[in-house]
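Heads up, one of the protein chains got dropped from this complex, but the rest are sitting where they should.
Let's look at chain A:
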């Protein structure tokens, strides 16, 4: 009982703080300094149509590297904690096979979902989207396969190689920026190209392809590991 009262008091405190923030909040009416500099200088400097992409990949590219590392550490942690044991294949026979509709439908849809994921991360510098979103879409295709075919095994070796190779290439592109252009993860190692064309914005599409492959492989690995456990 006393615990309930304490939690209620804590919540009330949070509600008070949030209420005060909400009442005193003035919506922004124009961009502040940093955002203004990003929006104004980005088309000339980096040549990406999507400013968010330019910030994520180049201006704050080091953050994205950290983010990818966090994702990698989490995926590794999941794999380590859910390591497959010998007796995990005992209750295989009580699994009901998927229906014909689900099987046909997901085999039909899976290549298109993967293609859409690739589309999202290749167009990350032109439209809303990017490596993480495209990778998540690709992982959702893998989830569809895992749900439809209970015995389906993703190839861990391939997943591991895709993940490691794309991660290493991402860092290598970053180091190339240090050597050939202004700094770590600078996208101007490749020509900027026509503004708005698919092969533009220097190394941003390249970096997003690597991020997309890495995230897709990592999330698919997490799903696979979680599935192994039931």
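One rule holds in what follows: contacts are C-beta pairs under 8 Å (C-beta built on N, C-alpha and C of every residue); 3 or more make two chains touch, one makes a residue touch a chain; residues count from 1.
Just so we're on the same page, contacts and distances are computed from a predicted model.
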item: Chain excluded from display, named as in UniProt, from "CidA/LrgA family protein", "Ferrous iron transport protein B", "RNA polymerase subunit sigma-24" or "NADH-ubiquinone oxidoreductase chain 4L"; value: "NADH-ubiquinone oxidoreductase chain 4L"
item: Sole residue of A:77, A:97, A:150 or A:183 that reaches the chain not shown, by the stated touch rule; value: A:77
item: In chain A, positions touching the absent partner; value: 4, 7, 10-11, 14-15, 18-19, 21-22, 25, 27-32, 34-36, 38-40, 42-43, 49-52, 55-56, 60, 63-64, 67, 70-71, 73-75, 77-78, 81-82, 126-128, 130, 132, 136, 195-196, 215, 219, 222, 225-226, 229
